[in-house]
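Written below as structure tokens is the structure these notes are about.
As you look at this complex, bear in mind that one protein chain is not there, while each of the others sits in place.
Chain nomenclature is as follows: A and B, assigned in order of appearance, with residue numbering initiated at 1 for each chain independently.
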Amino acid sequence: MFHSPVVLALDLLGTFAFALNGALTAIRAARLDLVGVLVLGMVTALGGGMIRDILLNVPPATFGDLRYLGLAAGGALVAFVLSVELQRYARLINVFDAVGLSVFCVTGMSKALDAGMGSVQAVLLGVITAVGGGTLRDMAVMRVPTVLTSDFYAVPALVGAMLAATGVWLGLDGLVAALVPAAVAFTIRMLGVRYSLRMPRTREADPATGRRRRGGRDKKRDD
Amino acid sequence: MFHSPVVLALDLLGTFAFALNGALTAIRAARLDLVGVLVLGMVTALGGGMIRDILLNVPPATFGDLRYLGLAAGGALVAFVLSVELQRYARLINVFDAVGLSVFCVTGMSKALDAGMGSVQAVLLGVITAVGGGTLRDMAVMRVPTVLTSDFYAVPALVGAMLAATGVWLGLDGLVAALVPAAVAFTIRMLGVRYSLRMPRTREADPATGRRRRGGRDKKRDD
Partner (left out) sequence: MFHSPVVLALDLLGTFAFALNGALTAIRAARLDLVGVLVLGMVTALGGGMIRDILLNVPPATFGDLRYLGLAAGGALVAFVLSVELQRYARLINVFDAVGLSVFCVTGMSKALDAGMGSVQAVLLGVITAVGGGTLRDMAVMRVPTVLTSDFYAVPALVGAMLAATGVWLGLDGLVAALVPAAVAFTIRMLGVRYSLRMPRTREADPATGRRRRGGRDKKRDD
């Protein structure tokens, strides 16, 4: 429902960011070679949009627009070539992930509305678009998906998609109406990574339930 | 091919049962937080039907009928809130799984017939609907899927789907014709869990091949 050049620009940005993130994950976490880096980068970059389009029962946009394929492969190659430089800034891997997450929740929501979905479903599909690529990435390298272990992965995507849907409902469709929800989602995600924020656990698992807390134990996973 | 109110009622029952099961798995096996519990509950509840609809190349029913989304999220929340009480009855997690399995093999078969599939394909899609959610659940928490490790997971779904298809072929389409196959599937599954029934292994792996036996070794996985 947003102007299509805005959605396209954000979508390509997210594709490139997720490709960098997936490729760096392949290099750092799984110590894969060139082909593995390329494949994991492309899966991370294109997976969320593919799952969205499959659930919308439309042909995946990836195959109709070569720029997606090109940016996904290009991002993975850039990460491969610059891996030493990029790893010097270890936090960048989380920043790339957060960029992809926060723009895909907005563009995914918008594309679901375009396909005729209701608001609730469009918000959910925005979240699925945002977390889908990272979930495939984690499962491919045998990690429990971040969306399950880190509370501040689905939550920022949900907030971003809901804000974007509210904007559409208010009749806003410009660049700012798409960028503000993405910026809010990005900020929440990065605060979650920085402070390892947690949602309440069940009583048995965590006696201090009902209060958000800065966890120490889980820091290694998010950082 | 069954009356649609019957299919809808069973489908919603299965969705709720699988949501409880997926959420309890998230709490017990993977010690996840609220978001992880919600996500895993919804994936378990909605995954089988989504895979079926994707393979039928129709838009997933989940997005066309908000009751599915509501029951999936509601079931996961109920399990989260009542987790201490529900865990006191440890077997309930298997009962919920068996309920979802046994109603989804019937409704999935019926929906595949409605979509124009032949009998063989409809039975197979019934099995896929029944085991799909649990398979995504297991893979998400890095467990080998139950459908591979427990013989009495695919088999009861297959029996239920075949009985339901036989009923349709005989011209039966009422509540009883849908409930009997589901009850048979449920009974077989629960007997399999209780007695850890096994299908034959290859000669090398198990010298006592060709005979079903009560295994001790595999009990921990099914119980």
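Note that in this section a contact is a pair of C-beta atoms (placed from the backbone, for glycine too) under 8 Å apart; a residue touches a chain by one contact, two chains touch by 3 or more.
Just so we're clear, the structure is a prediction, and the values are computed from it rather than from any experiment.
Chemist: Out of B:8, B:29, B:54 or B:92, which is the one that touches the chain we can't see?
Modeler: B:54
Chemist: Among A:12, A:27 or A:117, which residue is in touch with the absent chain?
Modeler: Missing-chain contact among the listed residues: A:27.
Chemist: Touching the hidden chain in the complete assembly: which of A:40, A:113, A:127 or A:190 does that?
Modeler: That would be A:40, which touches the missing chain.
Chemist: In the complete complex, the non-displayed chain touches which residues of subunit A?
Modeler: 26-27, 30-37, 39-40, 50, 54, 57-60, 63, 66, 69, 80, 83-84, 87, 139-142
Chemist: Since one chain has been left out of the picture, which residues of subunit B touch it in the full complex?
Modeler: Looking at subunit B, the ones touching the missing chain are residues 54-57, 117-118, 120-121, 124-125, 139, 142-145, 147-149, 151, 153-155, 198-205.
Simple rule for what comes next: only the chains that are shown with their structure count from here on.
Chemist: Can you compute the centre-to-centre distance for subunit A and subunit B, using the mean CA position of each chain? Integer Å is fine.
Modeler: 30
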